[in-house]
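The complex appears here without one of its protein chains, the remainder shown in place.
Moving on, here comes subunit A:
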Amino acid sequence: MSKHILYAIPTMNPAAARPFTLKVNHQSHDVTVEPDTPLLYVLRNDLALNGPKFGCGLGECGACTVLVDGVAARACVIPTGVIETREITTLEGLSENGQPNIVQQAFIDHQAAQCGYCLNGMIMTVQALLNRNPNPTDAQIRNELRHNLCRCGTHVEIMAAAIAAARGRP
């Protein structure tokens, strides 16, 4: 009855570590962590999935973006306890049969990286947009990426890659 209510009246110390079974990239992983641990730490440190990056730690820059049930989420500010049984997709999970998917390929083709630190967030955010809107306009793509920060200034290439991915030609 109360299983989906995470912080229901604490029957145990809510800060204490407890086991979780996380569904990441269609695989189940058992980890024992404190429920307040940011999802990003578990992905990078426990599951060795280093696609999502640690940037600002406050959900502002977008470098840590993953998909939670297909929707973009900033993994550095989401506690593991909130995730429970939701499906997580990281950059690693986008690839199909070991090959980059259409969005990833578009970013490769357009040489959209300089230092590359923001690229995980850019790719995942574009993927999230395409999940809910397969035919976005250029303005919609721009709007979607507005809050993903890039400090090298590769915006032109990133937009070109995102538009190519949306038009289905990598």
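One rule holds for everything that comes next: a residue touches a chain if its C-beta (ideal position, glycine included) is under 8 Å from a C-beta of that chain, and two chains touch if they have at least 3 such contacts; residues count from 1.
Quick note on the criterion: contacts and distances are computed from a predicted model.
Colleague: UniProt name of the unshown chain, from "Putative aerobic-type carbon monoxide dehydrogenase large subunit", "Branched-chain amino acid ABC transporter permease", "Transketolase family protein" or "Molybdopterin oxidoreductase Fe4S4 domain-containing protein"?
Modeller: "Putative aerobic-type carbon monoxide dehydrogenase large subunit"
Colleague: Looking at A:L67, A:L91, A:A106 or A:I123, which residue reaches the missing chain?
Modeller: Once the missing chain is taken into account, the touching residue is A:L67.
Colleague: Which listed residue, A:L43, A:A63 or A:I78, touches the chain dropped from view?
Modeller: A:I78
Colleague: Of the residues in subunit A, which ones touch the absent chain?
Modeller: Looking at subunit A, the ones touching the missing chain are residues 1-2, 4-15, 36, 57-60, 62, 67-74, 77-79, 81-84, 87, 125, 128-129, 131-133, 143-147.
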